[in-house]
Every structure is written in C-alpha cells, then in structure tokens.
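Got a structure here, written out as structure tokens. Questions coming.
Only one protein chain is missing from this complex, and each of the others stays in its spot.
Per-chain residue numbering starts at 1, and chain names A, B and C are given in the order in which the chains are listed.
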Amino acid sequence: MANSNAGHVNINSDLGESFGPWVMGNDAEVLKIVKSANVACGFHASDPVVMMDTVKLCQQNGVSIGAHPGFADLQGFGRREINLSAKELEANIAYQIGALQAIAALYGAKVTHMKPHGMMGNMSAESAEMSEAIARATKAVDRDIIFLAQANTEQGKAARKVGLRAAEEVFADRTYTDAGFLTPRKAGNSMIKDAALAVAHVRRMVDEQAIYSTSGKRIPCQVDSICVHGDGPNAVAVSKAVREGLEAAGIRVVPLTELPRLRH
Amino acid sequence: MANSNAGHVNINSDLGESFGPWVMGNDAEVLKIVKSANVACGFHASDPVVMMDTVKLCQQNGVSIGAHPGFADLQGFGRREINLSAKELEANIAYQIGALQAIAALYGAKVTHMKPHGMMGNMSAESAEMSEAIARATKAVDRDIIFLAQANTEQGKAARKVGLRAAEEVFADRTYTDAGFLTPRKAGNSMIKDAALAVAHVRRMVDEQAIYSTSGKRIPCQVDSICVHGDGPNAVAVSKAVREGLEAAGIRVVPLTELPRLRH
Amino acid sequence: MANSNAGHVNINSDLGESFGPWVMGNDAEVLKIVKSANVACGFHASDPVVMMDTVKLCQQNGVSIGAHPGFADLQGFGRREINLSAKELEANIAYQIGALQAIAALYGAKVTHMKPHGMMGNMSAESAEMSEAIARATKAVDRDIIFLAQANTEQGKAARKVGLRAAEEVFADRTYTDAGFLTPRKAGNSMIKDAALAVAHVRRMVDEQAIYSTSGKRIPCQVDSICVHGDGPNAVAVSKAVREGLEAAGIRVVPLTELPRLRH
Partner (left out) sequence: MANSNAGHVNINSDLGESFGPWVMGNDAEVLKIVKSANVACGFHASDPVVMMDTVKLCQQNGVSIGAHPGFADLQGFGRREINLSAKELEANIAYQIGALQAIAALYGAKVTHMKPHGMMGNMSAESAEMSEAIARATKAVDRDIIFLAQANTEQGKAARKVGLRAAEEVFADRTYTDAGFLTPRKAGNSMIKDAALAVAHVRRMVDEQAIYSTSGKRIPCQVDSICVHGDGPNAVAVSKAVREGLEAAGIRVVPLTELPRLRH
C-alpha cells in the first residue's frame, strides 16, 4: 500500500473527558503535542460546559476538533459492552456529533472528524455492520467529516464504502496482536510505557506504513495518524517524545484536515 | 401593534416526550392538528431513538421541526427550577439544538425553530439575561432558527436584540394573569378544558392580536402561533376544535416557516 | 420432587415501574390480583417517590414487598446485556435492596424478597457466578430475604448454596424451551395471550410441579410462585383469570412470606 501522505502524519488524542466537578487528564499539556482532538460528547464523559472549554482550548492551540461519541454509560466510561441495534447506534452517533457541532459553533469552530470511543470503537473495529451504521450516521450529519479509524479494521472500510474519507490511526503506546487488533488491556504487554520504545515503534510504523504485532508479524496498512494518551504516569512524556521523534525525522505533524490525501 | 401575519397563524405543540420504554402523549393524533412541533432533545425527556421517530413523524405530516431544549432533569421533566449561569445555559441550549439538528439530518430534515421547555421557558420569559443567553446560543448554532417565544415576554425581545426572528405564541388551553404571564398550574383556573371556550379564546386573541387575562384585561401583542397540548383528558379534542375554528374563520394555519412575516 | 407447599402458591408481578412523569403499567389493578410485588429500585425504572407510592399501595393491598434490582440503564429499561464483575454486581444488588428497604421503612414496611429484573434476571438464570454474587449480596443485607428465582435455574441453586431461602417461579403468560428457559421474546410463540390457555398452563404446572415446554417436554420443578404481568392488551385479564382458576381449584394464593415451606 503506497503512503499517500508521505512526509506527513497526524497526532491525535482523546480530550475533554472531565465531567462536572471531576477532572480527568492533562488536556492543557496534551494540546501542545497533538494536532487533532477527539472530544467526548457527554455520553461516556464530559458535559456541555466541559465541551465548551475543550473546544476553546483546541482553537487556541490550533488543534482540529473531532467528535468522540461513545456508549451512554458515564459510570462505566463507555468501556462496557452494550449491544445496540443499527438504528440505535445511528441515533447515538448523530446525536453526539450534532451536540459537539453546535457547541463548536459557539466559538465559530467546526467538527472535522469523528472517532468512536472505547468499547464502541473496539466493537465496531471488528464489526462491518456497526462501522457502517456509524459511518452512515456521520455522513448524514456532515459528509466532509473524516472517520478516524483504527488502522486495517472494519472502520476504514465502512467509511470508504459509504463515501466518507477515512484516516487510519495506529497507537503510540499500545501493542498489537497478530490479527492487527489492540492487545487487550488485561494482557501484561498491552502498553508501551517507555518513551524511547514508543518513538521507535511509531517511527517504524510510519516509515514502513505497517503495524508490527508483539510477535513481530508485519501487517501493512496506511498510517495517517498516531494516537497518543495524556493519562497514566508518563503518558505526556511518551507523547511528547513521539512528536519530537517524528519531527526530528523530518516528518510534518499536521491536523487531520491538512493531511495531503485521505482515501475515500 | 399591526398584525404582520394577517390571515395566517401557526399551531405548535410539544412532541416527542417519550423516553426509553415510557410513552407520553398522543403524538400521532397531535401531528394531524399542528403545523410545527417542539421536539424534546433528551435532557428533560426523549432519547436519540425517540428523537429519530419524532422527526420522521413530523416529516410525514408536513410539520416543521423545532428544538425544545430543557433543563437536564429527566425525573423532574424539566419542571424544577435550576439556576444556571449564562455560560451553562448557552452550553445546554447549543448542545440540545445541535443534537436534534443531527438527528434531523438522518432524514434530510432541518430544525427551523427553538422554544425553551418547561421551567426553562417560564424562567426565561421573565429574565432578559436568560433569554439573551438562549438567543445568543441559538443564533451561534444557526442564525435562521426562529425563536418561538411566549408572547410579550423577555424571550421575543431577546431574540430580536441578538438578531433572531421571533414568533410570538399564545396558549389555547391556558389562561393569563394581568401581567400577561400564564396563570400558574396550581391555580384552579389555569386551564381551559372546554373546546368551545378554547376556540373563542383563541379566535379573540388572533383577531385582536391581544391576550385577555382572567380578569378581562386586554394586553396587545403579536399572535403568530397558538400552542396546543396533546395530554390531558380532552386535550386532543380541544386542539382539533381550535384548528377547525381558525380555519372556519378563514385563517390559514401554516408552519412557522411559512408565516409571511416574523419580526426581527 | 415433592411439592412442599401443597395447596398453596404465590402470585407475583413486577410493579412500580413508572419514572418521574412517565407512567407504566396498571399497578392499581395488578395489586388486586397478586400477593407479592417485585418493586423497581431506580436503576432500570422508578425513582424514590414512585417507590414510596408503590410501597404504600402494596401495604394497602396486603401484598408482600420485594426488591427488583436491575442494571443501571433507564433508557434500556434494564433489558440490555451489561457485563459486570462479581463485585460490581454485589454492589448494585446491595445498593438497590437497601434503597427499597429504607423507603419501605418510611411506612413501617419490610422488604421480604428479591428478584433480579430483566436482563440481569435472564443472564443470572444461566450463570452460577452471577447468581451467587446476587445471593451473597442479598444475604449480607438481610439473611431472611427470599430469593424469588426462575424455576430450575442457577438462581435457586445459588440461593440455597449461600444459605438463602429460594422460591421457584414459573410464568403464566410466557412459554418455555426444552432447556427450561423462557422462549425468547423475539420468537412468535413466546407469549400466552389467551386467558383460558394461561389458566390451563398454570394449573398443569402447579398440579404437576413441572414446566411443560412448547414441544411438550415435561421438566419437573418446584412451583412456589406464578409470575403475571400487568402490561400488554389483556395482561390484567389473563392475570385475573389465573388467580381465579387457582382459587377455583382450591389452591390458596398467598404472599411469598406465607408459603408453608421454602427450600434452603
């Protein structure tokens, strides 16, 4: 697979996951590193005021804004499996994107991508039916929204099938199975916590446009974006190292909206 | 005050107030009577799936779709006083309108008006600050949205002040105090349950472009829309009589979007 | 299996499933028929005020009060699968039983049984681990509470294992598979809507202390209680017929707490 975005890559992160009086993450720090933000929409995290504050911070940092819809389960943070019909999923996706679009409009900002959160992300990565429902709803709301997809999963396929652009992402701090999925969090080796290792891992994926599994299997894919995290003991340090490592290699780190080419 | 919509009036009603497994109201019946629907947005009632079903029903009946944002209080149905800052109110308004816009987009439909629900409606009717926050947020989301305002209250003034069109509504089945506000529900004479009385009440308000209080006080106002209800023992019968009474008098009952002229 | 409650049986129903402004069911009618109520506890339905009203109605009708804990999912009415750890399940069960106990205490009433609701009921019927977590939590809260179990499932076994009394229930208006589980609602023949058929079905199960599947398979079990429903077009009529049919056959219909003998 040819790298259509040679010399460019995006870095994205999940942001705006505070809720009411409860603060989560280091948004201010992470916003200095990433170029695109996946903003929680009030179902698994966040609330209308947190969304306003997050949109404003994104704007101030030149970070493109994406919706991060999840299952309606605050207490479980959208990490519990919930089986929804295609219609329920479409309704939940549209609702959350629209809510963020309107919050963004308060600042004259736009929602330019969408990435399903947590268990909704994991389930849809393996389900064409779910991914197509998500893509259909997204396209109905705004056909210019980019589907930020876990690389090589049903998500990107569904996006292209319904006529949305997809950006394929890999994770800086997570490892992969031979099937190309994220190693489940329960496994001991699911996380990459060492900054140097994360940088090397990301560089290899970007250079070769391929995922490498924990067993060393090479899985070719398009690598449009790198997902980093701001929670965990040294997550910000790892994320910063990844950005610096990419730039040191002459790669331009840009918002999703400025990638030269995204596949339809 | 000259009647700028001579020969035309709108009829609106609150719809889509079911939630999950719980059904409320007679939407199918009411949709045959009204021309504009105020659709609950998931904060005081409804959920994403109910919103989809409601939008579809509105479309099928040629009824224009409005957002009906309320306080985030399902158990209290948005009827309890909650004091929000202007920022919180803007965030809550934008979120709910946007959510409905996106749900409507699933059917290629548009949200063309906005009316604050329940206690948010009552509080803002008397508060310039609240009404302006609501109007500002609405305009930021879509400057073409019509603010469906309780006649002669701060709502319409705020809409015009921020540059939104306002439609002024009176109630078919509710009485008024000398101050021009709705008689509180606790009062014995707050409701008009007799169809003939409701028709006469509405006809007089439309003909004279004025509210009449329970004590007989005449309060001139613009009457762009009549609000009817579908709940209560004979609410549907009253609503139907009101529509028939207006049409029998040669008045055209149209969606808010087809009123000849709305004040800015 | 000998019928340890010869000549006696209980009739139970799910009650108190309204929420805020939304009414569900015909509690007033159902309370004239049943002798034990499974009262929703605010997670899948109900709220503190509805719980108060339901407890009071139970008391006035001489109906024994049980907790009906469910998954925390109002919009899905506790009918969606949610996977909880044993600890989460214990926490959710204890919380809901305790909440109802305290509401009951406002009227000097007691919670004397517990029955898991909806999908929590269905999942635990097939899971020893879930049923034991439910039983353990229930016993910790009050060792005298009766576990109202779907007959011949893991529920009754778990109750007896941890040292709670169990009452085994069969359904008046639902059919059974050869495995002894309820026919899924999606299947065409899952419901028995004819009163005469329901009476015959129940009489046979009580007389023979056995379930009969839709294919005619006989599955011996203890039949301590009959579950009836108040929703659906003729559910109340079916329920009434069942009670009258049992009494006409000389069987005493009593609260769970008055069954002569429940297995430990």
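Just a few scattered comments:
Convention: a contact is a pair of C-beta atoms (placed from the backbone, for glycine too) under 8 Å apart; a residue touches a chain by one contact, two chains touch by 3 or more.
Remember, predicted model here, so these are calculated numbers, not experimental data.
Counting contacts over the entire complex, the absent chain touches A, B, C. The residue from C:Met52, C:Ala128 or C:Ala237 that touches the chain not shown here is C:Met52. Across the entire complex, the residue among B:Ala72, B:Ala140, B:Ala172 or B:Val238 in touch with the chain not shown is B:Ala72.
Within the full complex, the residue among C:Ile82, C:Ile103, C:Ala159 or C:Ala172 touching the omitted chain is C:Ile103.
Annotation: of C:Lys32, C:Lys87, C:Lys193 or C:Arg261, C:Lys87 touches the absent chain (contact as defined above).
One chain of the complex is left out; on subunit C, the residues touching it are 42, 47-49, 51-52, 87-88, 90-92, 94-103, 105-106, 108, 137, 140-142.
Although one chain is not drawn, its touching partners on subunit B can still be listed: residues 72, 75-76, 80-83.
Interface residues of subunit A facing the missing partner chain: 18-24, 45, 47, 74-77.
Convention: only the chains that are shown with their structure count from here on.
Separation between the centroids of subunit B and subunit C, computed from CA atoms only, is 43 Å.
Subunit C has residues 75-76 in contact with two or more other chains.
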